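Complex shown without one protein chain; remaining protein chains in place.
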Amino acid sequence: MDDSKFWPKGTTRCKPVHFGLWMLFCLALAGWALVSAFLCLYKGLNQTNMNDYFAFGVWIVVDLAIIALGAGAFFTGFMNYVLRREELKNIINAAVIIGFICYSGAIMMLGIDIGQPIRGWFGFWHANVHSMLTEVMFCITTYLIVLIVEFVPLILENRQINKVPDLHFFAHNLHTIMIVFAATGTFLSFFHQGSLGGMYGVLYARPFAARGGVLIWPWTFFLFILSAIAAGPSFTTSIVMITEIVTGKKLTTHKVKMLMAKVSGSLLLFYLVLKIADTLYWAFVQTPAMGLSPSVYYQAPYGTWLLIAELGIGGVLPCILLLSPQVRESYWILLLAMLLNCFGVTMNRFVMTIQSLAVPVLPFEKFYAYLPTWQEWGISAGVIAYGFIIFSLAYRYLPVFPQETKLNPTTD
Amino acid sequence: MNWDRRAFVKFAVGAVVGLNASPLVPKLMDDVAIWTQNWSWVPDPETGAVAFAKSINPATQTGVKARLVKARLSGQRVIRVEGDPEHPLSQGGVLAADAAAPQQSYYQAMRVDAPMVRKEGVRGRVAAEEAVQKVAAKLKALAQAGKASQVAIIADDPFSVTGEMLMRLAAAYGTPNLVFMPSAKQTLALAGGLMFGQGDIGFDLANATYTVSFGTPLLEGFGAPVAVRKAFAAWRKDPMHRATLVQVEPRSSVTASQADLWLACKPGTEGVLAYAMANLMIQAGKVDSAAANAAGFEQFKALLAGEYSLEKASQASGVPADKIKAVAEGFMKAPKAVAVCGPGNSGDPGRLFDFMAVLALNAVKGNLGKPGGLVLRQGVAWKALGGPLDLPGAPRLDGGGKRIMGSYSAYDLAAAALKGQPYPLEALIVVGCNPAFAGPQAKVMRQLIDNTPFVACVSEFMDETAELADVVLPKASFLECWGDCATPYGAAQSFYGVHQPLVSALPQTKSAGDWLLAVAKLLGGKAAEALPFAEAKEALAARAEGLGGLEDLAAKGYWMQEKPAYGFSFKTPSGRLELAPSALGKPAAPAAGVAPSKERPLLMAGIPSLRTGAGGAPMSPYQVKILDEITLAHKDQLVVEINPQTAHAMHLGEGDMVEIASAAGKINARLHLYHGAAPGMVFVPVGLGHTAFGMYLKNKGANFFEAVEVAADPGSGLPQWALTPVSIAKAGGVSHV
Amino acid sequence: MLPFVFEWQWDIGHGVFMGLFYLALTIVSLGVVAALAMTFYDLYSGKEVHEEGHGHEDPWADYSYAHDKADRGEYA
Partner (left out) sequence: MSSSASEMRFGMVIDVDKCTGCGACSVACMSENNVGVLPDETDKIRSITWLRVYQIDNGQPYPNTQIAFFPRPCQHCAGSQGHHTPCVSVCPATATDRDPKTGIVSQIPTRCIGCRYCVAACPYHARYFNWYDVPWPEGMDKPLSPFVAPRMRGVVEKCTFCFHRYQRAQNKAFTSGEAMGEMDYQTACTEACPSGAITFGDLNNPEHKVHELKKSPYAFRLLERLHTDTAVYYVSAREWVRRQADNYLSGEKLAKVQAGGGH
């Protein structure tokens, strides 16, 4: 089977049999997810280890994490189209695809996570506009539409599809007005990332999560935006780098990566300053006012190591690395720094979700721990498999990396 | 028109726009919204006219009203059992068991829905006639063979109309072996009989200002529990002038915690403390004249001064002397003080010595026949079902009649029958109780059932006993039939309650009385003559004649003595209070009770609870649902309490799975370290561990009565299982830390 | 979501929130409609398809960074 006529012009791709094996692996993961999804939809959420104390579980953690990591899409788009950083054109396609994967994956997970999936649209129908979750639902849906609009021209640019005049022109015209979508997307995603953080900050009866803020927005609203735009570019770039390693090709110039790293690092620094200030105020002013001490929050297995992992290993360390020019020049340390940055934001989403719920508020309540079931892992793995599949197909058949042909001249 | 790509695009765009402009989308969304609510397996209870009817739950003696819905298709059904605000004992309150009663009545997997007969080992549903015929034929054959006395009957309540019918039936048929499940009413009647010559006594809790409860679960299953709670609520009504409650027992129970003072005594020393307090009062010169003039007062005084001094009592009970003194003084000074005795925490009928010591303390206080004290009850003026019958001459298996008073004992009956002394059993009839589970020593009762050639039972539920029986006759629940119950334990006023059929949940069920009548009719002869009623309702009506007739009674739901009868009289041989009863010749004194040994170093006691309930009455699904993880954990593990120090000394920890073994049997449970448990003891919830009753109850926890070792109370001779020496060892199994 | 939905009550919060929501939806759909319109215009005006696509020329094509050169073996 030869699919080379679908490959982007002037590029080479691995043998179909290799690609097929890789797809099989991904499909196996997806199969696991399908079995899990079937069980959860057919038998109900008792298939998970969530309960009335851990109302949210690993799915929400993965959701929040991938949405934060997917923030690379809107922020790169924002820098590229709105701030006119032309060099980012070389990575924007990858960012859009990753964003699309993250957002659509998150929505699929949410579809299983809610107890009544066929009523999911009630959030629109009977919307409570005071709920951060409503804001999340609205923004995530509309932003996904934007992402689809951004993704469509790229699909249409497939070598064969692009030969159809209607589609060719449509793709071209969408590109022409991309700034409109990018700006709308930025607005939507900004609120969406924020309202995800706001979801926790507004839980004023949950001392671990609750935060003060401005107007209707708690501090977590802004911290989530910042941590997302700090980690998003890192994630996009590290995915590109991993793709480079796997395919053995240079896909973008290192300069682009360094720019992404610099943006990521600077935002991370900004975020960390605010986050640490927030944490100190929370630990030493807000918590005692509720009659608690931070030691109540950190009990086995959710000990202070979480704080060190999130803010130290996943915060300060990558921040220092990303901001040092020497590190940025090194391919591998740069990748490590970016992955640490992603780890940090994931830990933050984990802590905000799981630990918020683990900490008992009533003095006579117990401290519970939570371990996901294989079904929950299955769905989570499914989203990853979904990402692998979409990104692999996109890379194989779509002109994702404009610099690829020049960086990898073919002999033909 | 050419159907080219362009036309297709136009069509598609047009279709999308058109569909969105039409009301189709909102309509479909609305339909989906409705459809998401129609899940075929979620029941849709049919509505109808609502009505109320009064009733009484004989298991809890709560006066209730049933909320009935008369639906067009599904007919009349009880949807709720609520408290009857007009009922003097209940005043609108209920227990968990009452509120869950409809579930119990309707849930078919728990009930016996049709008569059953075991044929070649297999139990199958049969017609009512066949089942009754089977029982009657067996009894007839035994009577003809001169073995009538080898038939035994075990029943739940001697004071109900069914109890009276059974007494008549047994006498007419010719067996002396009718026994009832053991009860504290027996012990109180014995103690009252010995000291006052009167056994129908109660505690005027509602009017007391100072109450000392000696080892009885006052708030966890004493008397009619709702009525006791109403008195308790009255004590707590005014926070500034609340009545005082003192609890004497080894464990920090609900009563002990809600009490103003808890005397944590060593197990089995409650009576000692009552004597010690009486002694302190005598020493203080605060002795009521009736007590001072009592028969054997000097002897009593000397005994107390010698053996029950403050120091000795403090040492024996482990309660600090100042605490004993404080309670004695409070009791002495309070205008309306009462000392209370009753069923033990394990559901046992109590120790006679404790009861007599408590009655003596009340007598010394001088509260006999006074408001807030110990009162004589008027009695229920029901009419007997017929003239007296001659009692069969054969000796009773349970040895009743040999003891001080002719009190029955199901346990002794079983023990004697198993030994075949003086004779074994040929047939056993169990009515309305579940001895295979509730024993009190469950294994002995099961052995009796196994060893008896023919076993019949009249049972509401497919319980452990019914599962072993050869013939099972389905008994109607209290919501389905006529029936009655009489004065609860310890109540200050005599009481009589009636329940009536409100629904027919299971059409094949009948009241126990109706089944008895059917058997008696087939037996013919004296048995039929002794019960000349067409149906049990007639017997009830005959009984109720003395109380204003059944109709009025049913409408109101109860008859009750208007107010406690104040004033007291003694019917003893001496005509006085007898502190050294003539039947004993000396004041009551405790005999050595059960004690731990080297092999069995701990004492096991029950945890009384209105959630688990005690005895054979099963819990309904809702009751099982509200059990905490300190009672039932991880699907099926019974949780027992042990003091942390005791546990550490035995190298045991929280959540350990252990085997609790007595000389009589063993159970497995999970340990919960509880500071309120007395050191050296293990406390086990009573009422779990059924092997019958379907998915909500079956195999949940372990049965306390499997480990109970019954001993005869040295005073009364009644079965006694308040304390059982046990050993504890770590058992295998997952502890789910 | 729509004013006629059961028990719907408007307040300022709804106005702002729904306003922004519909605004975003409107912008996005107008954008798509505009792209469609331009496409029809392009098609009818007989514009030709350029295989190369558009706007993907790498403005930095001439600039080579050390790694890229190394990867391409330029230092070899």
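Labels for the chains are A, B and C, by order of writing; each one numbers its residues from 1.
Heads up, the rule we're going with is that a residue touches a chain if its C-beta (ideal position, glycine included) is under 8 Å from a C-beta of that chain, and two chains touch if they have at least 3 such contacts.
Not measured: the values here are computed from a predicted model.
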Left-out chain, listing which of the shown chains it touches: A, B
Residue in contact with the excluded chain [from B:V338, B:L632 or B:V686]: B:L632
Selected residue (touches chain absent from view) among A:Y204, A:F284, A:W305 or A:W332: A:Y204
Residue, one of B:Y173, B:F203, B:W262 or B:W515, that touches the chain absent here: B:W262
Options B:L219, B:A527 or B:V640, residue touching the unrepresented chain: B:L219
Touching residues on chain A - with respect to the absent chain: 44-46, 50-56, 113-116, 119-120, 122-123, 125-128, 130-134, 136-137, 199, 202-207, 288-293, 296, 356-357, 361-365, 368
Sites on chain B contacted by the missing partner chain, in the whole complex: 36-37, 39, 41-48, 69, 71, 74, 77-83, 90, 92-96, 98-100, 102-103, 105-109, 111, 219-220, 225-226, 229-230, 232-233, 236, 239, 252, 254-258, 262, 264, 505, 610-611, 620-630, 632-636, 643-645, 674-679, 694-696
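What we mean here is this: only the chains that are shown with their structure count from here on.
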Rounded Å distance, chain B centre to chain C centre (Cα mean): 76
Per-residue multi-chain contacts in chain C, two or more chains: 2
Chain B: positions in contact with at least two other chains: none
Residues of chain C touching chain A in the complex: 1-2, 5-7, 13-14, 17-18, 21, 24-25, 27-28, 31-32, 34-36, 38-39, 42-43, 47, 49, 51, 53-61, 63-68, 71-72
For the chain A and chain B complex, residues of the former touching the latter: 116, 118-119, 121-122, 125, 166
In the complex, chain B residues that touch chain A: 5, 9, 29, 32-33, 35-36
